[in-house]
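One chain of protein is taken out of this complex; the other chains stay put.
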Amino acid sequence: MEPMNEQLDPDGRLRHLLTLDGLPRPVMEALLDRAQAIVDHGVAGAPLAGQAVCTLFFEPSTRTRMSFQRAAQRLGADVLAFDASTSSTTKGETALDTLRNIEAMGVRGFVVRHAADGAVASLAAAAGAGTALVNAGDGRSAHPTQGLLDMLTLRQAKGRDFSALKVVIVGDIRHSRVARSDLHALRTLGAGEIRVCAPASLLPTDATLDGCQVFDDFDAALDGVDAVMMLRLQRERMEEGLVPSLEGYHRDYGLTMARLRRAAAEAVVLHPGPMNRGVEIDDEVADGPQSLILRQVANGVAVRAAVLEALLG
Amino acid sequence: MEPMNEQLDPDGRLRHLLTLDGLPRPVMEALLDRAQAIVDHGVAGAPLAGQAVCTLFFEPSTRTRMSFQRAAQRLGADVLAFDASTSSTTKGETALDTLRNIEAMGVRGFVVRHAADGAVASLAAAAGAGTALVNAGDGRSAHPTQGLLDMLTLRQAKGRDFSALKVVIVGDIRHSRVARSDLHALRTLGAGEIRVCAPASLLPTDATLDGCQVFDDFDAALDGVDAVMMLRLQRERMEEGLVPSLEGYHRDYGLTMARLRRAAAEAVVLHPGPMNRGVEIDDEVADGPQSLILRQVANGVAVRAAVLEALLG
Partner (left out) sequence: MEPMNEQLDPDGRLRHLLTLDGLPRPVMEALLDRAQAIVDHGVAGAPLAGQAVCTLFFEPSTRTRMSFQRAAQRLGADVLAFDASTSSTTKGETALDTLRNIEAMGVRGFVVRHAADGAVASLAAAAGAGTALVNAGDGRSAHPTQGLLDMLTLRQAKGRDFSALKVVIVGDIRHSRVARSDLHALRTLGAGEIRVCAPASLLPTDATLDGCQVFDDFDAALDGVDAVMMLRLQRERMEEGLVPSLEGYHRDYGLTMARLRRAAAEAVVLHPGPMNRGVEIDDEVADGPQSLILRQVANGVAVRAAVLEALLG
């Protein structure tokens, strides 16, 4: 079964949000439109009052969890947090038993992060009929609300029509669920030109990059782009020998003001956070006028509220 | 002083819920009736709006804590969580000082778990006049809301009249507060026949089993019963030498489909969770049509809401 079928019901309504891969453009645009309305006008009333949303994190992430928590609060939902990465009380219980138990407590909405690719989709396939899951990141596969918030941020800066947009995604694409969700969304929304840039050791070897222009030279990749989407460099890439040093990475793939001038005059800069300042991005850029990084965070709450509302409203 | 006197005021009204031992049958049945009404019709409005309930856990338990949290949320109460098992800020403070401090913050309802037998009753005895404690498990002594939710689950399946009911409790009764609270409740509600089954090493040597039929042969114990109440096997029993091996335990005391056929045709299966699948219970049974395990979890929220409402409403 296609992922898109798993997350849509027979009438094409969203049942879960697992991936942006195959998510129909009208569904994606409806979510973005609703998120934009929440940015502009807030949420009226408490559409999810009396309902509970559980953040079920098998891999820790304070910031993504807080963003979803704030989104649920803005909808008037109660929030339950289950930190499976530290809970000593799961006591060897399977992830599915944990989900089913919390489901039995009357919780219909789950925000799930898991280190294994496909784990959230597997849980969704086994969940009850009325239960909705949002993938808050699984392995290297998908982080769909990050992809949506990045698209919302690009739309605000560059307009709804992406057909003339030149975008470059820079960094550890190989291990990044953010990059994969961004690529899925950019393709669906018809971005004019999608570039990726990384050292060969950080490029995926599967079909992830189909249709992208691949660069290893950052200066060339930046030439004339409208948006630069930076990725976080995980320090374990050094330990794994995939990157020689932080200094070397910064020299070749760090976004400096000098480099940014190669992009289009009005080019914008995105980063999913948390940033390694001085490694993949310089302070001047991160805090400069072209940076949309804090706008991304603000959009994240609105996107997540739109998704939870669509699933549970 | 009798436990029942500690938890009832002179008019027989519930002040705390510490144990089911000695809890009068009308009080117990009123709680079960109210919980059933919550299962059937939900909670109207927010009867505890403006009040705060604190989960004060000196022993970790994510699931029980979440169940109480959800119950408090359904009543419209604010929830404060104090995880005394990991808090570095108690800094050697006594449990009583911790309780009194949170009490002074204006919190009237406490859900307390503690590793020591009697610790929750001691705290209740020292608490302020308007404060109500719910024992969420103390040592091996009592876990009264688990006992109540098990009784609610049995009532739903078998009717309110337990006089013809044959029940067997299986597993580590010696170390189990769940078993003790179930036994207290089954006796009070007049269960027709109460059997227990365990290897001798896991049987209590005190008065816990008074009036029970004791089996060490699981097949014999199952013969004709209407309900099988399984207990979780803690892995430390192996380290303590009380159980030879997980495989041996499963062979002698694991509930398989083949074994379950010895029980009555409509027999139901309960387990307090989390389950050790393949040790005390097989997947086929746990996920089969006779299993009420997820119903127990759902009932847990309703029972806890009924208890909190009775104490704080």
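Letters A and B mark the chains in the order given here, with residues in each chain numbered from 1 onward.
Here, a residue touches a chain if its C-beta (ideal position, glycine included) is under 8 Å from a C-beta of that chain, and two chains touch if they have at least 3 such contacts.
Fair warning: this is a prediction, and the values are worked out from it, not measured in the lab.
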Of A:R70, A:R187 or A:R262, the residue in touch with the unshown chain: A:R70
Full-complex contact with the absent chain, from B:E93, B:D161 or B:E236: B:E93
Contact residue for the chain not shown (choose from B:D78, B:D117, B:D252 or B:D287): B:D78
Interface with the undisplayed chain - residues on chain B: 50, 52, 78, 80, 82-83, 87-94, 97-98, 100-107
Chain A, residues in touch with the chain not shown (by the definition above): 60-63, 66-67, 69-70, 73-74, 235, 273-277, 294-295, 297-298, 300-301
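To be clear about the criterion, only the chains that are shown with their structure count from here on.
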Separation of chain A from chain B, taking each centre as the mean of its C-alpha atoms, in whole Å: 41
